[in-house]
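Accompanying notes for the structure given below.
For this depiction, one protein chain was excluded, whereas all remaining protein chains were kept in their positions.
Order of writing sets the chain letters: A, B and C. Residues in each chain are counted from 1.
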């Protein structure tokens, strides 16, 4: 059955014949393999153009910053999945990426929309006023500010600070970074909580300033985390901890449902 | 309950405190962000060491080569998934990666094990003999040779040829590449079919020669394909074709089950 | 690191010792296996109580209704995934379920929230008024009404009609079904479009009337679709069409990106 309007029947990403593969209009083998970095290729795939030196540097920094932060939930889900299903490395990576959501790791996109709103409003007022207005609106609506606050890095997230420095060094620091910094200033005052900018606001700030598309922001943490999951799954294949993780998790939870007479749960 | 032996209770990838995040023993913010490329970081995460220039160049080439090849099954699955569930970009990426399996895209690992076997046997004989022996064994067992033959690139896969050139340029071309080439010579003769080395044999050949670990080979196409999926999902968000793909697919298939009297299927 | 409030450290679903497994407080082997149907067990798992005859009948009807509707996107994604990665049946099921989203198949939950809103408002006015008010609000906000309209079943969705009949036969037809019917009456008038109730509104209507929890509504199509995917994947293993589907999809799409001089795309 036909679902949706189906107005588009084209794609501009790749074409090929028996001798040649085109990617974004360029001959993959003659122009790209061995001549550009993977980061260049990521930018080319997503935007259709090769990056400038500054754009490449900013994307490299963002991907390096978000790739790895220890045994976070997505990593644990991935390692447990490989332990249970070692035949499907790709399934374990997929399980890990499914935890790259709006709460953990994937908030870059939500934060990007927030920064876009501040930047747009700031055209008619100052950045500081636009930021304060939005923080007040979020507070009134009891909405969480995506990209601010971190359970471990309470004073500030060292990755966020470093990413904004890199943007300055690269010469791309602009309106989106200013918006992120403006929120960073007013949020603790208005919310009354020590919520500092974290990596998930810094990434959209510097990527949007560099010309990376808003609607592909979720891709940045997903790509970076894929690299981290490969490292963890290699470790899982050689020094497995997947079942240690699940045993520890189960041991932390008590059963509080009904129990028949005489039933005694096993020692965990 | 305790599953498995649980001998290991450690991980060597990351640690952190409130001010510092370590990745493979290095200070993420002071030493890595803004100073190394994402490809460097991938190598560091997976091997524990930063790559040499040659290693970086080989990994870049492998990732660039395998990222994109048009509307292959994994891309279509991903785009259809986003069309049906636009709220979960990560779910669409995961659906695409789940098709990175032993038949399509994921054969790099299987081919890596094949090359390892040839290299090991060649210690006691010539590479040509080791390759011929294994091709005969696969033929006798009616097993498919992973990394050889391609539905479009029948004479040769231009990516494979280019990747081996890059390895020579980088100075890493070694025993694994020789093994891949040795199979490439004898396979058409022994099998009687025009099966040429494809990208899924060239990638393990050049990565293993460069020192990339065998048990992480499946990660290379997964990481590269993640970049491609992000580009396709951005296009899907702006110029959607997901339902065009599913309509075309359904139209290509006839129903051949039982039919009650008088039932007429809809025009597709 | 500690993420979130972590107020809860209990689960009420299952406990066990070496001799006994409890599910929702009942002895799995002594009380459940061989004595209750799978549908009973689903209800027990989700609600903590065994269903009445009427509840079982309604859940059976909902699951039967939504399980299968041909080569829809989720089924195609699943079959292509198995073709590419035959080693991971579970990966192919997962890929299919990932397309059970807010647009296709998963709209039962969104429709359930809509019905809840109508029922709540109808406490202070008539159901007809509450329904009309909400339809007007959705129209003003240019929001799609979840659970209404279908690309094939334009006049009415025969599954929706039948499910509401079953609820009447079972004696559970109540406020939620009335809300769904009230929208069904006013929506075409207010929207000016022939949007009839589809299965994704009928399912929450009859399940909520029967006492099934709102926050588990997304589970009903997921569970039903899993059964359908198993059937399709068995067929894929014995009469594969996964690559026919992807070939037809790719053939329907033209490349409209830049092309170097002299490049001619292959015949699809």
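Here is the rule we use: contacts are C-beta pairs under 8 Å (C-beta built on N, C-alpha and C of every residue); 3 or more make two chains touch, one makes a residue touch a chain.
Only a predicted model underlies this, so the values are computations on that prediction, with no experimental measurement involved.
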{"item": "Hidden partner chain, touching residue among A:10, A:126 or A:251", "value": "A:251"}
{"item": "Interface with the undisplayed chain - residues on chain B", "value": "1-4, 9-18, 20, 22, 24-27, 48, 70, 73, 85, 87-88, 90-91, 94, 104, 151-152, 252-260, 263-266"}
{"item": "On chain A, residues whose C-beta touches the chain left out of the figure", "value": "1, 16, 70-74, 76-77, 80-81, 83-88, 91-92, 94-95, 98-106, 152, 241-253, 266"}
{"item": "Those residues of chain C which, in the complete complex, touch the missing chain", "value": "1-4, 6, 8-21, 23, 28-29, 32-34, 36-39, 41-42, 45-46, 57, 59-61, 63-65, 67-71, 83, 88-91, 93-95, 97-101, 106, 109, 152-155, 158-159, 161-163, 165-166, 169, 213, 215-216, 218-219, 222-224, 226-228, 230-235, 237-244, 246-247, 250, 266, 268"}
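One rule holds in what follows: only the chains that are shown with their structure count from here on.
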{"item": "Central chain of the complex, centres being mean CA coordinates", "value": "A"}
{"item": "Chain whose Cα centroid lies at the greatest distance from that of chain C", "value": "B"}
{"item": "Type of chain A:chain B copy interface by residue overlap (half), same or different", "value": "same"}
{"item": "Inter-chain centre distance, chain A versus chain C - centres from mean C-alpha coordinates, in Å", "value": "28"}
{"item": "Gap in Å, rounded to a whole number, between the CA centres of chain B and chain A", "value": "22"}
{"item": "Two or more partner chains touched - positions in chain C", "value": "1, 16, 70, 73, 85, 87-88, 91, 94, 104, 152, 252-253, 255, 266"}
